[in-house]
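Excerpt of the complex: some chains, original placement.
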């Protein structure tokens, strides 16, 4: 079923913005209400109690037994009856699987074709490379390695499935351990990247097909367990009692960038949008993020991207230092999404922002 | 004198919100003014000049020679004449001593019985345990210790009086040094806790007896000297020129949590409120905080709590990413306190929020 035919059946005066109850869903429904939409969240039973606290923001709380029930006719019919536009966030594919995500009948605000690219580390890095955005050097298992590298296991997600190594021997030993413990099957599809020395910085972009404008709506740093605690253990203990560092995202910290870096940050966003138009038609719609290390020579190296809303935007529910430069009102990423849908609807251009 | 009898004498149309000029007092008076209350701050002479800069927020600046003058008849009469409700913050017991705090004649917005629990590390951990909230493993001085532990001296406060150790021998040596230098009398009442490996996170809750609702109003990370500076010294120097780490709170840093952790965070708050109703009647009123480490398996371990407003809330004087989900206006913890008092007064239920 095409988006067009689905939208034709919708009552456009009564659209609902829907998403899964996780990741950035409170921000998304908060923003949707600000723009006058109805909202729906799909939740598991064990989160229902929590989300009931936000009935001011949630018109329909749809409780399911498992996340991929969203792909059943029952839930799809329910969402369709609410004239739903679905906002895919970073937990969608993780929760429902890529097949359900790709075949889901409800129109997405965002780019359906991006799921498959994001599921494949090689395709992801390739898109950044196609865009002309600097990325870390990649190594094969046969290369000599003399600097710290980060080794990403297949399906690495949310900070899990990474390790740092400093030599070919080190990598082989660690991979061998992971095979023995059954965590990976083989070394195939392991990505070995230069560990870029510098400071992490994640940029929140919004591409508006309606305004044909790329906005920088914020920046953040991930707060990761255990690494952001380990660094507070005196190095004495680091040596004598070594604990393997891990990078599980547990939150986000706000930051602003040196203003003279912003032209480059915008340029990366523009390059990304342009490349996405050929690599994932019709190209990026709405929020995306480029995840970088800023080196001390002020070069910015991208090691990841997200083709949808990232959780770091949860910091800026009443606006970010950047969103205030564009808008004279509180503008979160969640609200920006809703604003774009509203503008698209008013311009009879919904098909430009839905896939 | 009971709160009831005191309140009966008050002119409820002319209540004053009062506190000590420290900790979170500017936030408290800022919030009180937003809700239409008169305000009073009690200050020492050496801070008077500073607080005079905020005469827009402070109706009565009461200057005392020592903090525990608040328990003299003179100051109590003054506060009574202003129809004062006193907000106890984290510096109250530290400044005036527990006897004055407990016997203070002015009604508290908060739980008077919590002072004694908070003064005793064992009772504190016990309340968390009673609530069913995961806490660090505790050790005795006789236990074999093979992992990093944190050793808390009696009366440890604001980040002082802690040290990290990695073995029984290490602990005994350090305690022996502290005895020699007269800092502690004996090892009794020293608490030895597992040093939980993960990232610190402090959650700001508000329990409303009027709405019977627990709100998550924010989260922060403490900014501690010297540890948050030490970690920036290359490890080279850490080894060759070791400086003992210290954990003195000098400020607070904002953060947001991964949304999928929030149901657990709310659950901890609910457990805490419930347990407090039996352990510190009538149970928690208004702001409290649970202070945790988030491990890389996303388990959250509580190592402390505060039964009142914490300084981390000073970050959010115009609202936090969470408060905006509940309220469509700028809502600091200070303002939330004042709002609760206003609602209680309007419902003729002040006795539900005062002790």
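Letters A and B mark the chains in the order given here, with residues in each chain numbered from 1 onward.
Everything below uses one rule, namely that a residue touches a chain if its C-beta (ideal position, glycine included) is under 8 Å from a C-beta of that chain, and two chains touch if they have at least 3 such contacts.
Treat the numbers as computed from the prediction; the structure is a model and nothing was measured.
Participant: Enter the number of copies in the whole complex; the displayed portion holds 2.
Facilitator: My count of identical chains over the entire file-defined complex is 3.
The rule is short, and it goes like this: only the chains that are shown with their structure count from here on.
Participant: Taking the touch rule as given, give the residues of chain A at its contact with chain B in the complex, in rising order.
Facilitator: Result: residues 22-26, 30, 46-47, 49-50, 53-54, 56-57, 91, 223-226, 228-241, 243, 246, 248-254, 311, 314-318 of chain A touch chain B.
Participant: Name, in rising order, each residue of chain B that touches chain A in their complex.
Facilitator: The touching residues are 147-148, 164, 166, 195, 197-201, 213, 215, 219, 221, 227-228, 230-231, 235, 238-239, 242, 245, 253-263, 266-267, 293-298, 318-319, 321, 324-326.
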